[in-house]
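All protein chains of the complex are present and in place, except for one that has been dropped.
Let's turn to chain A:
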């Protein structure tokens, strides 16, 4: 079983997003990028399959300029190969264009199973796994957990609202958007990542960039919140006193 894991980095939401409020443009170079958390789950699920049944795991990223560390980290965690699609890409490259490059790569390099995070926080023009599958006209499913290999089929769960789930079976090749791995994503130490940087390589594959339908984004802007919480200031004890008073006023606690 050959598994391809798609990964990308997204702005770190712990920091303020860099937005030029006059032009409505994102200032990509002024933001810190971190691996998308759902992709980490996709990699973990792939590595669990490898541990169980011996799959060969390749991790792939589109070269938007910042991906080496992410790829070496995946190798340090146990991925067998790392691939970087090079070409006319940068942090602002649309998901559609990235999906096209990945689909082109998959046409030339056969894989049985493609796993990726179900979504990323910057997926305004679409989620990459479903777009890759749509371009290749392969079967795919989103919001997936619990992937297993059963003979020549893949079994997995799909989550709907309200805790409802279904267990599905599909033939390969198949693309799955992973919601959560069965176990929390494993950790690779900085030392191990450094060692990988010395001992292994990232394959660079030139990815031709076809023209794709691009979504014309006029501007990004901060939402005007309908409201904001009334902030309770002070030390924990003072805050706790105030909260208890509020709850008593509303008869939510006795007193």
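Going forward, contacts are C-beta pairs under 8 Å (C-beta built on N, C-alpha and C of every residue); 3 or more make two chains touch, one makes a residue touch a chain; residues count from 1.
Following the convention adopted for this analysis, contacts and distances are computed from a predicted model.
Chemist: According to UniProt, what is the chain that's been left out of this complex called? Choose from "Copper-containing nitrite reductase", "Mannosyltransferase", "Phosphate transport system permease protein PstA" or "Electron transfer flavoprotein subunit alpha/FixB family protein".
Modeler: "Electron transfer flavoprotein subunit alpha/FixB family protein"
Chemist: For the chain not shown, which residue from A:75, A:115 or A:180 touches it across the whole complex?
Modeler: In the full complex, the listed residue that touches the missing chain is A:180.
Chemist: Could you tell which one of A:28, A:155 or A:186 touches the chain left off the display?
Modeler: A:155
Chemist: Hey, which of A:1, A:34, A:91 or A:170 is the one touching the hidden chain?
Modeler: A:170
Chemist: Touching the missing chain, which residues of chain A?
Modeler: Residues 11, 13-14, 16-17, 19, 24, 41, 96, 99, 118-119, 121-127, 129-135, 137, 139-143, 155, 157-171, 177, 179-181, 183-184, 213-223, 225-237, 239-241, 243-244, 246-247, 250, 252-253 of chain A touch the chain that is not shown.
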